[in-house]
Structures are given as C-alpha cells and as structure tokens.
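Note that this complex is displayed minus one protein chain, with the remaining chains in position.
So, subunit A:
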Amino acid sequence: MSATFISCNNSENSKNGDRGALASSAAEKTYVAPGEHDEFYAFISGGFSGQLSVYGLPSGRLLKVIPVFSQDAEKAWGYNEETKPMLNTSHGFIPWDDAHHPDISQTAGKLDGRWVFINGNNTPRIAKIDLTTFETTEIIEVPNSAGNHSSSFVTENTEYVVAGTRFSVPVPQRDMPINEYKGNFKGALTFISVEPEEGHMDIKFQLMMPGFDYDLAHPGRGKSHGWFFFSTYNTEEANTLMEVNSSQNDKDFIAAVNWKKIEEYVNNGGGKKVPANYAHNIYDEETHTATSTMKKEVLTVDPLEVPGAVFLLPTPKSPHGCDVDPTGEYIIGNGKLSADLTVHSYSKMIDAIENEKFDGDAYGIPILKFEDVLAGTVKQAGLGPLHTEFDGKGNGYTSFFISSEVVKWNVETQEVIDRKPSYYSVGHVMIPGGNSAEPFGKYVVSMNKITKDRYLPTGPEVTHSAQLYDISGEKMELLLDFPTIGEPHYAAGIPADIIKPNSKKIYKLDENKHEHATLSNGDARVERDGNEVHVYMTMIRSHFTPDNIEGIKVGDKVYFHVTNHEQDYDVPHGISMIGANTSELLIMPGQTETFVWEPKQPGVWPFYCTDFCSALHQEMQGYVRVSPADSNIELSWSLGED
C-alpha cells in the first residue's frame, strides 16, 4: 500500500511541473494591469448580507458594496436620517433582508444598463439601484407575498419587474389553522410597472395563483415577449416536512403567464382592488432624502377571469431555475431533484394552447400535455440542475448543485458538450447578458455555496466564492476563484462600456435641494427648537463650519445636517461625534446628510472627519461644549475665533 502511495505522489509531482505554464495562461487572461479597467461589471448579490456587490471581470476585483436592504455603517445607509425611510415597511423599520436575484434593465431585450433590480426575500421587497450613482434609489414592499423569491426579473423593455411569492399565504392575511392551507392559501405573482423615465415602480396587478411555491422566473423575449414563465414546486400544497411532502409529484409546473393579455384586461377596468398595506420608499437625488409612503390598496386578478392568459407546463422534479434562451423559443426547467434538464418549446406551447391539448386543470387553470410542449430533454446531464444561462451561440450553461459542476450543452440538440467541476456546490451561474436576447458569451461565473479549503482558513466561517470560467472556446476553462461578500446568490453582468460613461462623479452643490442643506458658509448656524437643536454645518478641505459649538445641554437632541462643499471627484468627507449612538456619515461632494446625537454627559466633546480626505485630514475636527440640562449658556458657534 505504501508503495502505491509513493508512486501516486510521483505522478502528482510531474503534473505540478506542467501546471506552471497552464496557470500562467489563466493568469494572463484574468490580469488587469494596475490602472486599467475590467471589461465587465458583475453585480453579485450578497444573499444574507442583504447587499449587492460590484466586481470587475475578469479580475474579480471588488469595486463597491452597494447597501440595499441591510444597514451599512460604512456608508450610513439606514443610520442617517435621510436613508432610514428606505428600510421602512408595513412591519416597521427592518434593518436587514436576504438579497437574491439582481437583474439589469433591458430595452428591446438587450441590457440597457440603467438600473439593477433586486429582491429582498424575507420581508418581500423589490429595490431599484440607479447605475449612474450606484445607489439604491427605490424600494417597494410587495403585499400578499412571503419569501419573495421568484423575483426580480424584468420584461424585454423593462415594462415590468416581477415578484413571485415563494410561500403561499392566506390572502388577505388572517388568523387560521395552518393545516387548512390546501385550497385556501394563495400564491401572488406581482407585476410591478417601471415608469420609463425615472424607473419609478408601482404595482400594476397581482395575479392570485393556486397555493404552490413559486421559485424562479424569466421573461419571454423576441417571439415569446409578452409572456412570463414561473417555476413552481410544492404543487402538492403541503405545509409541513416539505423536504418529503413537496416532492411527491413526479412533475410540478412552469406557469406561463401572458402578461400582455392581463395588462389589457386590467387597462379595461378588470381586476379587483383589495385593501393592502405596503411601503413605497423613494430616495430623491436632489433632496438627498428618502420618503416612505404607505399604500393602502392593490389590484388583484383572478386567473380564471382572464381566459387564455395562464397555462401550466408540467415539468419534472421541483424545478428551480426557469430560463429562457436568447431567441425566446426555449424554456428550460432545471428540476433540482433530477439528473435531466427539461427543454420546453414556446412554439409547441402556443400550438398546444391553440389546439387545446390540455391534460386537466389545476383550480381551473389548464395544464398542457407534457409531450406536446416538450422540445427535448438533456439526459443525465448531471445531478441537481439549478440554473441555466446562455452564451448567444446556441449553448446553455447549467449549474448542477449535487454533482458540483457547470455543464455546457447545445440548446437545439440537447447534447452535452463539456463539463467542468466547481469548487464547491455551485448555485447560480452568470454570463453577462445571459438572461437577455444578446448575451456576451465570453465568461461564465459560478457562485459557490461551499469553499472549505479553497482559501486561507478563517475559523468556522470561511468566505463564499465565485469562479470565473473562460467560455470563448469549445471547452470551458477555469481561470479564477475570488472571494465574495455574504452568499454570492445570483448575479447580473454587463459590458463596462455600457454604464461606465454614465457613472456620476459629484452631486452639484447648486442642485442640492435638501431641506437642511447649507449652501454657503455664511448660512452655517445652530438653531434651537425646545430641546431639539439643529446644526447646519458645512465641510471642505480641511475644516468644518462651525467647528466650535457651545450652549448644547444634556437631554438635547442634536441634529447635525452636514453639507459637503467639495465639488471635486472622489473627495467625500465623513463625520462622527464621540458617543453618538449611530454610524458615521460618509458624505459625497455636494451632498447633505444628517445624524442625531443625544449628549448624556456635560463636557467638551470632539467630532472629526472620518474619511482620510486630505493632507490636513487630521486637523479636520471640532468641539461641542455640553452643559448641564439647567444651564443658561446661550447657543453660539464659530470657526477661527478665539
């Protein structure tokens, strides 16, 4: 036995020798020289981090973490007064969510790079991120939904971003026995319209489907534009021990929704308005302030009221990913408990609908015959297929969770072309534009759930990771591992050239409409209103105006409204006050932000700039004198006076 062991080691050594040359070729392919830019942006969700990370490809360099659903002390997101309303919901202020499926806006089926949409799973919400500022500018809560998973995918012209519920729930929510689920719970598929200029979101309608679990979704495109496809599982409508009870049916469904037909129905007065309560939060770039509005009504649509709008396509084994190829002809069901991939044909689906080739119904919704919509099956492609993206050259790339690999296959012939292992347990995959009519099929990124020994260990919790494969040739080539923020759940990628020129450099000070902005130093001041004190402060290299404040008392609530007077690219300033029960502020040039400080002890307390802004950064500081509550010291403020 020991002889075998040694001889194996020998062969390993000889291969190690070969690795040098091959590894250097991969290094060249991912090397972006200092000062040079990556070719693609990758927006990779942080899963349980609640945020969205921006990476460059092919280098895998982390460029920014955009706070979305979780408070971020670094950027004061959800800590400063301006952004707190962004995290408001019908359940109150929620400092966290589970961010899942970013999708970039499209025009005519192609990425237009205006916005990224992303869903919060836990307390159902959809966020919109503006790709000029790379900031979250809008969050809408989704009522009648729970576990907002089948989201946030856009239609071909970003007419809608959809949000499908994972959990079916009582609609309206009410106190009822859990075991009366079957037939009583509903699954809402929500179509949120996106206004073309500013991208403002508004719930157009909610399609109230049977109480299945809705897992993922993708839009029709090209010939199938006007349809949306949703994968379902738990068509058994079980409510306990789901790992057993929701896997009893050999086939679940992909629900095909003709949203154009429903839109027409709704535009003609169809649907039923029902009471609801959900937050709609908008961040205004000019006021640098978010507002939260509670909406009280939503329009629901019963699928049976719109004949010809909803059909069910039987699809084996609890399909997870539900992916549409760039031509719009093929709809792929990734049955996650299966070894096969199901490829449905849009044309055959239309033919089956026209000829009423039905195989019964579910709660009145026609079920199409499996054989009549099936284009083919990728047989024994791997274990546990999860998600398919496309390269625009006729190939699909599917992740297989259980067999931990990425498999390339031909969409027309359903033949497997290549397979490569992933390290380890790949979830979703991403090709830039891989969910559009025009993919950029140069790289595929796999997002892995487990890394174990892939990096230096950091205790029980080790980083998640993404892996980059070159897919420009017949065979895939693994180029790079890179660590990620949180769980890299899903991603959207886009050529850098589409959005790079639009990236904003500064906010114009003369366009600042913040209610508490201080646009000239002469306006810097401190005002008292009872025990509320408002400090109107400016900052510029390398001082605050004012930097000495007296007359604050224990028990006051002090609002620091701080305006950054810089008008140079990349000169933010920060500010924090000793003992403030909140984060720093990080204020971009031309922007105003506010934090609250409630001094509890008399004394002279300093504040300082927290962003290394300049050569005199360490001089950028000030003092606040805090006197006892019954003190009669007058408010005063100054800069440069003795």
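Definition applied: contacts are C-beta pairs under 8 Å (C-beta built on N, C-alpha and C of every residue); 3 or more make two chains touch, one makes a residue touch a chain; residues count from 1.
The definition used in the following text is that contacts and distances are computed from a predicted model.
Participant: Leaving aside the chains on screen, match the unshown one to its UniProt name from "Arginine ABC transporter ATP-binding protein", "Putative surface protein with fasciclin (FAS1) repeats", "GerMN domain-containing protein" or "Glycine cleavage system H protein".
Facilitator: Matching "Arginine ABC transporter ATP-binding protein", "Putative surface protein with fasciclin (FAS1) repeats", "GerMN domain-containing protein" or "Glycine cleavage system H protein" to the record, the invisible chain is "Putative surface protein with fasciclin (FAS1) repeats".
Participant: Decide which residue listed in A:175, A:197 or A:453 touches the omitted chain of the complex.
Facilitator: A:453
Participant: Which residue from A:477, A:550 or A:598 sits in contact with the chain not drawn here?
Facilitator: Residue touching the chain left out of view: A:477.
Participant: Could you tell which one of A:206, A:403 or A:610 touches the chain left off the display?
Facilitator: A:403
Participant: For the chain not shown, which residue from A:281, A:425, A:465 or A:591 touches it across the whole complex?
Facilitator: If we include the chain that is not displayed, A:425 is the one touching it.
Participant: Which parts of subunit A are in contact with the chain that was left out?
Facilitator: 1-2, 4-5, 8-9, 11-12, 15, 18-19, 22-23, 25-26, 243-244, 247, 250, 316-317, 337-340, 380, 383-384, 401-405, 420-421, 423-425, 449-450, 452-453, 473, 475-479
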